[in-house]
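Shown here: the complex without one of its protein chains, the others still in place.
And then subunit A:
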Amino acid sequence: MWIPIQLNEQSAEPMYYQIEVQLRALIVSGQLAEGSLLPSIRELAQTLKCSVITIRRVYQDLENEGLLRTRQGTGTYVAKVGDEMRDVHRRSAVIEALEAAVDAGIRVKCSDQEMLDMLLDVLKRRRERVSSGAEGGE
């Protein structure tokens, strides 16, 4: 099974973290459905050119979060993600990004209203781009 994970080798973020964030997003967004069998640790390590130690750590972390479960001898599966948990995960990545944006605003002394206006402006532009992209393609 091919999993769309892309690593940035020059990133300051360690490999296990990059993989973990992307795999979590794939599960929480439902792109990897409940019950999907993940590649074996060795297989995913081969695909991503990293060591099994890194992949084992990722699987372990996500198992502890309840997103994966391992059945002895058969492999690692995507667990059932409850709606509540899905929502928590879905929101947490966005909240994290917004926090970073707000920090950037505070650094250059933006007022709350300014930041809200910017957010609405960005939203408007992005939504327009998505809908125009969906109709005719760019």
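As a working rule, contacts are C-beta pairs under 8 Å (C-beta built on N, C-alpha and C of every residue); 3 or more make two chains touch, one makes a residue touch a chain; residues count from 1.
By our rule, contacts and distances are computed from a predicted model.
> Not counting the visible chains, the remaining one has a UniProt entry; which protein name from "Xanthine dehydrogenase family protein subunit M", "Vitamin B12 import ATP-binding protein BtuD", "Sugar ABC transporter permease" or "SufE family protein" does it give?
"Vitamin B12 import ATP-binding protein BtuD"
> List the subunit A residues touching the unshown chain?
Missing-chain contacts on subunit A: residues 9-10, 12, 14-16, 40-43, 45-46, 49-54.
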